[in-house]
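These notes concern the structure reproduced below.
With one protein chain removed, the remaining protein chains of the complex are shown where they sit.
Chain lettering (A and B) follows the sequence in which the chains are written, and residue indices restart at 1 in each chain.
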Amino acid sequence: MTGPRLVRPDTLAAALAVLADEPEARCLAGGATLVAMMNAGLAEPTVLVALDGIPDLRGITVAGDGRVRIGAMTRHRETASDARLAGGHAVVRQAASVIANAVVRNMGTMGGSIAFSDPAADYPPALVAADAEIELAALAGTRRLAARDFFVDWYTTAIEPGEMVTAIHLPPAGPQPSLYRKHARTSGDFAIASLALVLDGDGARVAVGACGPVPLRLDTAEQALAGRLRDPGAIAEAAALLVEASDPVDDVRGSADYRRRLIPRLLQAAISELLDTREAA
Amino acid sequence: MMDDRQDLVLQVNGTRRRVTAEGSDTLLTVLRDQLGLTGAKRGCNQGVCGSCTVEVDGWPVRGCLSLASACEGHEVVTIEGTGRDPVMAVLQRQFVERGAVQCGFCTTGMLISARRLLADEPRPDAEAVQAALSGNICRCTGYRKIVDAVLAAAEELAR
Partner (left out) sequence: MTDPTGIAVGLSIPKFENQEKVLGEARYIADLQRANVLHAAILGSPHPHARIVGYDVSRALAAPGVVAVLTGDDVSDGRMGAFIKDEHALAKGKVLYVGEPVAAVAAETEAQARAACRLIDIEYQELPAVLSPEEGLAPDAPILHEHLADYVKVFDAGSSGNVASRTHFDEGDIDAAWDQCDVIVEGEYTTQAQAHVAIEPCGALAEYEAGGRITLWSANQSVFRVQANVCESLGLPMTKLRCLTPRVGGGFGNKMEAHIQPIVVALALKCRRNVRLILTREEDFEIVRARHPFKIRMKTGAKQDGTLVAREIEVLLDCGAFADDSPGVLGYSLLMSPGPYRIPHRRAKGQLVYTNKLRFGAFRGFGQPQVSFAGEQQIDEIAGRLGLDPIDIRRRNMLAPGEPWFVGQQVASNGLAACIDAVETASGWRDRPKVTRQGKKRRALGMSVTAHISGLLGTGAIVRVLEDGTVVLNTGATDIGQGSDTVLTQICAEALQLPVDKVSVASPDTDGSPYNWGTTASRVTYTAGRAVVGAARAVEAKLKQHASEMLECGIGDLELRPGGSVGIVGVPGAEVSFAAISGRAHWAVGGPIVGEHTLVFDQMTHDPKRAVAIGLPFARIGVFSFGAVVVEVEIDDVTGKVRVVEAWSAADVGRAINPQLVEVQLEGAFVQGMGLALFEEMVWDGARLANPSLMDYKVPTSRDAPYAIHSIIVEAPEPDGPFGAKGAGEIGINVVPSAIANAIAAATGHRHHALPLTSERVLDGLIQAEAAA
């Protein structure tokens, strides 16, 4: 088997030039997913653009106004251990901390992970609930996209040819708590179902993971919850809306039916937990 | 199509080593087949079992998910390169003595992960050890004695 040619740019501009010039070029971020696929014969890239030599893509910066910029090449380990990701941003940190295991978290990156858009991955629902924006760059310029518009379908994002993820932006976090709850068979497995919850004003932002091709977030469900977080009826109503909009599959991790039954339970449990946390604070 | 094998220079266990790799060759393949460093094992080639765990730039990573070509310019350390490290020596001795080694196929990867844990957290509790090692699968021991060996090593190093 002939293997890929590896290009190792040390600037973003150089990387974008390769992506523009060579349409079949793929980005190599952490390699955790791409190399596994190559080993299994499921991917045979001819050109790889290694991103680990580009300083602009690394690191988490927090601006004075509380906005956060997470470079695409930030490793899960870094995100998981950054104490600045608190309050409404904790959901993203928690999601990072339950990806796979410590060794894989040394390799995997947020940009690489979201570009793959695995329906059972942890970042997508967390970023959607956190109202994140995904920054995409191409030779022609840069744009930003709301996370909920970035994840389009199974393993499909809104990335256009010649584009790559350069950063993930979080708006300033509110002081209220957030959480990411993951239900999986074993430690580090992909989620059977997951729930990202951010308390916001007198309501909450909710995104469900692993229950459809993309993270599930519904304005109608959040409207049902607004001002009524302690009302089991409202929570049930919100859950029912989420269940109806969900599109889970049967797979080795669980049945679609089970996933639908989990949504209301995860939602109720997460809201209770965050209300307790808020009260204790 | 021209021959895609290329010459690489890798920094392995403190030494510059010259290897010839296909673009798709992983670090694990090159370490085992060309450099004779067979301490890292191939248990699944999918990055799940952890028996291929080696260190790159001080961090445990999956040798089977690292492209050899992408490792140029980085420091690779395998179990064979830890011979002068007193921390690893204590870990190894505790593993040997406390029954933490059965078939041994997971052992080298487990030790690499354990060493990193002790660098980050010199006095972990059992739960922290379990969490740090959750990326190294052992099918033989049930993990109890592995965790105890790491705890004992931490205690010994703290003295």
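Following the convention adopted for this analysis, a residue touches a chain if its C-beta (ideal position, glycine included) is under 8 Å from a C-beta of that chain, and two chains touch if they have at least 3 such contacts.
Just so you know, these numbers come straight off a predicted model, no measurement behind them.
**Student:** Out of B:Leu27, B:Leu118 or B:Ile146, which is the one that touches the chain we can't see?
**Tutor:** B:Ile146
**Student:** Where the complex has a chain not shown, which of A:Thr11, A:Thr61 or A:Ser255 is the residue touching it?
**Tutor:** Touching the chain that is not displayed is residue A:Ser255.
**Student:** Need a quick check: the contact residues on chain B for the chain that isn't drawn.
**Tutor:** 32, 36-46, 48-49, 51, 78-80, 83, 92, 95-99, 101-108, 111, 126-127, 129-131, 133-147
**Student:** Residue by residue, what part of chain A touches the chain that was omitted?
**Tutor:** Touch with the absent chain occurs at residues 1, 40, 101, 183, 185-190, 192, 252, 254-255, 258, 261-262, 265-266, 268-269.
Following the convention adopted for this analysis, only the chains that are shown with their structure count from here on.
**Student:** I'd like to verify one number: the distance from the centre of chain A to the centre of chain B, where each centre is the average of its C-alpha atoms, in whole angstrom.
**Tutor:** That gives a centre separation of 29 Å.
**Student:** Taking the touch rule as given, give the residues of chain B at its contact with chain A in the complex, in rising order.
**Tutor:** So the residues of chain B touching chain A come out as 1, 4, 22-26, 45-47, 50, 53, 59-62, 64-67, 69-70, 72, 113, 116-117, 131-132, 134-136.
**Student:** Would you tell me which residues of chain A are touching chain B in their complex?
**Tutor:** Its residues touching chain B are 1-6, 8, 28, 31-32, 35-36, 38-40, 48, 50, 52, 77, 100-104, 106-107, 187-188.
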